[in-house]
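All protein chains but one are shown in place.
Right after this comes chain A.
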Amino acid sequence: MESQSHKAHRPAQSGAKAEKKSAKAKGKEKQHGFNEKAFAPRSGRRAERQGRRTAERDQTRLHVPLVDRTPDDQPPPTVVAIVGPPGVGKTTLMKSLIRRYTKQTLNQIQGPVTVVSGKKKRITFLECNNDLNSMIDVAKVADLVLLMIDGSYGFEMETFEFLNILQSHGFPKVIGVLTHLDLIKKAATLRATKKALKKRFWTEIYQGAKLFYLSGVLNGRYPDTEILNLSRFISVMKFRPLVFRNSHPYLLADRFEDLTPREEVRASKGKCDRTVTLYGYLRGTNYRLGTKVHIPGVGDLDVKSVQILGDPCPLPDAESEKRRKLSEKKKLLIHAPMSDVGGVIYDKDAVYINVPGNFTKGGMENPGEGEKMVLDLQDVGSTLEDVVAKSQIRLFGSSSRPLSVQAEAGPSRLGSDASEQSDSEEEEDDGDEDEDDDEALSGEEDEEFGSEDGFSDEELDVPDDEATLGDHGRSAPRTVRRSMHGLSTSSGKRGEVDYAESDSDLGGEDDDDPGPSRRFVRFDDEDPVDVASDEEGEEQDEDVPQWKLNLSERAQAAFRESSRSRRRKDWTKLIYNSSASPESILGVDGSGDTSSSGVPRMDDDDFFTVKSSAPVKAEEDLDRTKEPVNADELKQWEDEELLDSIRHLFITGTPSQSAEGVDSNGEPYEFDEEGLQDGDGEDMGDENGEGKPSLNKDADALAAKKAELKRKFDEQYDEPDSAKADFYTEAKEAMARQQQLNRAEFEGVEDPEARALLEGYRPGSYVRLELSSVPAEMVENFDPRYPIVVGGLLPAEERFGYVQVRIKRHRWFAKTLKTNDPLILSLGWRRFQTVPIYSLDDHSIRMRMLKYTPEHMHCYATFYGPAALPNTGFCAFNALSRDSPGFRVSATGVVLDIDRSTKIVKKIKLTGVPFKIFKNTAFIKDMFTSALEVAKFEGANIRTVSGIRGQVKKALPKPDGAFRAAFEDKILMSDIVFLRAWYSIQPRKFYNPVTSLLLSDKEQWQGMRLTGQVRREQGLKAPTNVNSIYKPVERPARRFNPLKVPKKLQAALPYASKPKLMKPQHRATYMQKRAVIMEPEEKKAMALLQQVRALRKDQVVRRREKKEEKRAEHRKKIEKEEAKKDEKEKERRKEYMRAAGMKSKREAEMEGGGRSGKRRKT
């Protein structure tokens, strides 16, 4: 039986079974993918619900489309701020992150640190110290905040304060970082803490906000894997533009230099206003020249100049672009000038290499002879010239006045200064022309500059430069230098022009065309155009008396000629770079004066300008919009040909031209130029003979035409697609189109200065801002740990006015806010102290002043200060110092309105007393002081205390300020009359910027204090007003006269109204006078009745007693039951506690057991 072979199974190859199987196999294959049945709703209702939910979720995804002004190609580094209370591990985290990105460990980090984090990404790390001012500034510039929280402690007040500040300034992205978690030993506690902190964090930010856990510190850094994870989260973070930052240019300064001449500083003992430069990446919108900036903590400043510098921390360029990852070399890039790493600093015209540990003054043990000499040279207080000037030479011993050389010394020094200045500028201009030369030069400079700090012997290598310069000795090492070696080369280069010296003396010019021929306007690409001659030609035209001869030909010729000459004009240069009057630019000087005035002068052309006397005109030139009608010009239109020549500008014009010209796409409109020149509308087809260029042109035109047709076709037939786009996508597309245009429009402008004039300095470029008249304290008390933010101001924000805001006291702030108490606001870029007045809208009739902010409600506040755009958020503080107890954010709100006047009123009650009363009329005094005042209040409503209403009628002549008033009833002499009025109040014009950066101790800024505070600090008592002292109130009893109704009236009154007051009865009444003696029968009856009553009483008493007994019994019973219940409850609780105790004990044991178990296992 073993060997019996079974017939092998042959699966059916065809037929129903095979088909079924194949179908099944297919189905199985399908199951690997998406099974649509699995998620199909079972019922229609459910399907509807699901559909609705997805639709709703889709809607939550949408946000108001906002234009992002940061460029995509070269974005500025993202600012990642590390914020948290002291000792939480901020510096450690920063070090770890920098190590992660650059493989370098920085020992001391100060100021912002920029690193390259990806192929298209850079990050600026910024550590925020615990000062409230710094927190405010950081909140305004940070794109991402790493909010550090001590896990072992929990949230601290600063964290919440910072979150509130963030919220009122736009709320950038926040990642929470929990540290010190290794201090929590128990796993359960750790878990519980994490959960609790996460919950709180989520309620503060949003549900699902990212919270990171860092376990412990290894080698002074956080564990590498955790930092790697954190860096990944940072790199994938998406940023939504914040409205305020998207409308302001700003810069986070990462370098700070003082440019003030040392001499000036020395002379003023360091008190003079400084000129400083700040370096950093521009962010936000384009920075326009002339925009004022505000540095929080310093104030509003003017920017003297802006230079775009080479990127100190450039993104990897194209050659490394091919790789997917950042190359290791690029990873080493780090830019942190304030921390002094990297060592190389590129300035406007120089490169500084910092060689650490080289030389410090006074740090030498025993200097050699040469070094000593150099050191002595450094210590010289005044220049040689000064010494010479001061030294007195007497020719003879008997001379009374010494010889003076001051007259000489002054100008020569000035001249040399000026030449230095202009030379450096010239060199900068020439830079692009002879780059090689320049590079060599800058190399020299570098060495030289290095040597000035380092005092190596290289100084001797460049003696010729020194000689030409005549440089003076310096008392202090220079921090920032400008080039001054250009003199020899530049003069050599300018050898062709003889007057180079004088040219440089002019100073401050940007000469593109220093050519000798002054009469011509010269442009880069064209022949010199003599504008004057052009104009002369026109004048000749006008002069010809017989204008009718060959009118049409000449008109056309003139038209062509003029258009050609116009075309040649470089309008940008003529308008912006020349000082020619508009008339001369156009060549339409009405008065035919000499050609010299017709020549457009470049502003640097004329050294001597002849002041042309204004031509006295018979008719004065009005500021008119309509140009005066030129009769001759209009006469031309009598010519038929000319009339026909503009036919192509109408839709009825020749079809070929219209096809060529009309372009709905917004592409430049094209005339058929050949057609015009020939004077008739010929087609372009017959120009093939002209050769290749025209052929090419034809092909291009054809291609363009085709593309156009295709686009039109698409537009017509692909309608469904475009129609489907909703508002959101449409808006986004429009934005993208506009962005594209923005990028493309100024791409071709090569000259960076011209481009800056057109569109400003783009965000993402590394710039150097030169600020003038900066307070000396900023330089002297500079501390890199405090961020320097440079915020650009919009024109509206430079102005001052009354700002109305909607404000709400913070619910965690302990006190209420009082009108006219100083408040520190952080609004826009600024931090300032001001005095607000709170108000509420009173039935839309008036703004009524409030003494205090309401609880749990918004109110208005109006203060004097710099304007901010409506809808800007702010937060307010009562004090910024660390020692102010409790929560420091006192209020938050938003700007509503800016105005130059306010309409806040408060209630005022004027009181007066009557001094004479007629029927309904009374004379009132003591309310006003003069008849004039009364006149102002005529017709006003008044009222007595008892509620009788009346009106002011007219002033009385006799007591000043008394008036006649009419009431609805007769008032009493004892009545007080009052007039309710509204008194308008203005907020005090008090604005005090928080100048914390100017202080040596930056946390101790103190603004205006309250009177009470001042008194307390000075130990003064509040002065008492005599009238405010409480005196014992004496109220004499008021006596009222009895009401007397005249007899006649009494008689006429009905009985009910008659006065019924009577005297008490003196005599005994009839009944009182009589004694009662009872009959025996009656006596008996009375006795019986009394007995019955006594019985009844007794019965009632007994019944009550019985009831009381029963009640007592019942009470006892209830008490017993209660006791039983209590007992039971006690038992139950005991049982429960016992169980719980057992459980916890068991758990503890389990833990211990687990460990021991593990131990046993190993």
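Keep in mind that, in the parts below, a residue touches a chain if its C-beta (ideal position, glycine included) is under 8 Å from a C-beta of that chain, and two chains touch if they have at least 3 such contacts; residues count from 1.
The rule is short, and it goes like this: contacts and distances are computed from a predicted model.
For the chain that is left out, the UniProt protein name among "Trafficking protein", "18S rRNA biogenesis protein", "Large ribosomal subunit protein uL30m" or "Molybdopterin-synthase sulfurtransferase protein" is "18S rRNA biogenesis protein". Per the touch definition above, the residue from A:E56, A:E264 or A:E745 contacting the chain not shown is A:E745. Considering the whole complex, the residue from A:G280, A:P337 or A:G760 that touches the absent chain is A:G760. Within the full complex, the residue among A:T203, A:N871, A:Q986 or A:Q1050 touching the omitted chain is A:N871. Within the complete assembly, A:D300 is the residue of A:D300, A:E770 or A:E933 that touches the hidden chain. Listed residues A:R624, A:R811, A:H856 or A:K958: the one in touch with the omitted chain is A:R624.
Within the complete assembly, residues 67, 69, 247, 285-286, 288-292, 298-302, 560, 562-564, 566-567, 571-572, 575-576, 582-583, 585-586, 588, 614, 620-629, 633-634, 637, 643, 646-647, 649-653, 658, 661-664, 666-671, 673, 676-677, 738-739, 741-742, 745-746, 749, 757-760, 773, 775, 794-799, 801, 804, 806, 860, 867, 869-871, 894-901, 993 of chain A touch the chain that is not shown.
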